[in-house]
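One structure coming up, written as structure tokens, with questions to follow.
Omission of a single protein chain aside, the complex is shown with its protein chains in their original locations.
Residue numbering begins at 1 within each chain, and the chains themselves are lettered A, B, C, D and E in the order written.
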Amino acid sequence: MPETTQERLRLGADVILRLNNGVPQTTLKNMREEFPFLADATQAYALGDVWTRPGLDDRTRQLAAVAAFAAMGERGLMKIHAGYALNVGVTEDELKEIVYMITVPAGFPKAILASQTMSELFEERRNAIGGSGQ
Amino acid sequence: MPETTQERLRLGADVILRLNNGVPQTTLKNMREEFPFLADATQAYALGDVWTRPGLDDRTRQLAAVAAFAAMGERGLMKIHAGYALNVGVTEDELKEIVYMITVPAGFPKAILASQTMSELFEERRNAIGGSGQ
Amino acid sequence: MPETTQERLRLGADVILRLNNGVPQTTLKNMREEFPFLADATQAYALGDVWTRPGLDDRTRQLAAVAAFAAMGERGLMKIHAGYALNVGVTEDELKEIVYMITVPAGFPKAILASQTMSELFEERRNAIGGSGQ
Amino acid sequence: MPETTQERLRLGADVILRLNNGVPQTTLKNMREEFPFLADATQAYALGDVWTRPGLDDRTRQLAAVAAFAAMGERGLMKIHAGYALNVGVTEDELKEIVYMITVPAGFPKAILASQTMSELFEERRNAIGGSGQ
Amino acid sequence: MPETTQERLRLGADVILRLNNGVPQTTLKNMREEFPFLADATQAYALGDVWTRPGLDDRTRQLAAVAAFAAMGERGLMKIHAGYALNVGVTEDELKEIVYMITVPAGFPKAILASQTMSELFEERRNAIGGSGQ
Partner (left out) sequence: MPETTQERLRLGADVILRLNNGVPQTTLKNMREEFPFLADATQAYALGDVWTRPGLDDRTRQLAAVAAFAAMGERGLMKIHAGYALNVGVTEDELKEIVYMITVPAGFPKAILASQTMSELFEERRNAIGGSGQ
């Protein structure tokens, strides 16, 4: 782990910018106002300590994280991390394979919910691209 | 999906041999005696249909599956699939990174249980190698 | 299991028509566009293989499935299968007994969520009947 | 609900004797020593209030309860209630169908754990019959 | 436990009035129409039997209950019980500490969901106070 909390927070902020196409994370910003420690813990621990570890490349970590969120039925964070996955070069088809795989450890309802959440994500990204003139 | 159930079962058997170093899966064999449909479903659907899909390589699928099992606290299947992961070239260090990552989506108890199960697995494999004459 | 994938898909389609009053399943149709393997797996495995097995009658399987979905907090699929249950002759009162029973294995929040979802379902079905000419 | 707590406790005791072949429940007796309210709540509420309700017959309620326990991975109570199910005339084959069905809402690990727990139960009951001289 | 069901229901009604600032619980009233046993069980067992036990003071029981609901991702009941907690003198800051603590047993998604639900609750209470003329 980095030696100072300041450095850990900075690394977490860098991870978000790298995964989120250079844009700060809205969920995190909203949390900071009323739940500052949770925002700091997410940024310094989850992103700064865990997500910067060198042992897994971004693609593999995002795919494994999406699998974990989907298996637990955590739609909100699954959507955020599936978006990060696409931003670092994972394809829609690879995310679909994670959804298919999830039927085995977690059953069909979790996979179906994940498929619906991903369809929303894919649609939003298409609209965002369309809206910016392409 | 393959066209016949026979073919799906054959593909599932091939997957096990590939992931399990050429050895049939004991859990599956025990299940077959009293729960034959569950054994067939595991072999034909989970392994034959899902695990043979081309969209993810073996390493990535095993890491994502281990993440899902660990996040759900499914120690038995996590151990089996972590063993498969090692058999297809995933390193112990990569599995440890999955455990570390699991603290974020699923909390510390699930990560601690996963670390204990993996320590057992690593130990068993070292003993098995030692026992076979090294 | 049936010998061919084609036959399994056909059996799954038959199950839906039988449980859903002769009407195709909307959720499944929407899924097929972007997640074709999940739609096929639901139809061929979940419905074609599992739901056509002769060992349980439709009523008992639907009540047990509703209990499983309710205990897990899977509102979407619980609602679909509670609707199927009503279509094959289960009464609203029997579904309510499942909800009451769920307090024991899964606690009060899961039972309360299930009661709210079932109230929505009962209401929708009353409106649908009213809307079709009464 | 019955009017007095005394009556509810008596009804709960009757349910146990009916489901458990006339033998008091060991788990409940052990609990009573250190956790008396939990033993009373299980007997008066879970068994006396819920399990005596007339809207479901014993067989259906046991099958639905086994499905709920299995879907949640609650091996201990699933085993107890699967035993009760056999005692009121459910067959081993019907319990196996519940296990097969559980792959759909809850995935393969929960179904495999349930199959292993049921195999233990079936074996124990065969040994108990053998041990009593048959 | 109290000797009669009538007394247990009365105690449960008293608990609600004490925790809910003298106002009956809407969720419970809505439930009673179609799911009367669930409403009675919630009132007589959950509130009348459990919530009136003398071994924990109101503040501690509410904080522990909020922790349990948050760890399980039960947003609806967590919000109701967090509101009760505020009504019996727990501060917003103490509720925030429960949310922070939840990252450890249950991971970041459950804590983030709890923080969002609590922000809604805090906002609603501020608006309600504002709306009544302050």
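Brief remarks follow.
The rule is short, and it goes like this: a contact is a pair of C-beta atoms (placed from the backbone, for glycine too) under 8 Å apart; a residue touches a chain by one contact, two chains touch by 3 or more.
These numbers come from a predicted model, not from an experiment.
Of the listed residues E:Ala44, E:Ala67 or E:Leu121, the one in contact with the hidden chain in the full complex is E:Ala67.
Residue in contact with the omitted chain (choice from C:Gly12, C:Gly48, C:Gly83 or C:Pro109): C:Pro109. Not every partner is drawn; the one left out touches chain D at residues 27, 30-31, 34-35, 37-38, 41-42, 46, 69, 72, 74, 76-77. Touch with the hidden chain on the side of chain E covers residues 46, 50-51, 53, 55-56, 60-61, 63-72, 74, 77, 93-94, 96-98, 100-106. What chain B contributes to its contact with the hidden chain is residues 96, 99-100, 103, 108-109, 111-113, 115, 118-119, 122.
Just so we're on the same page, only the chains that are shown with their structure count from here on.
In this assembly, the C-alpha centroid of chain A lies 42 Å from the C-alpha centroid of chain D.
If each chain is reduced to the centroid of its CA atoms, chain C and chain D end up 25 Å from each other. One simple way to say how far apart two chains are is to compare their mean CA positions; for chain B and chain D this gives 32 Å. The set of chain E residues touching two or more other chains comprises 37, 41, 103, 108-109.
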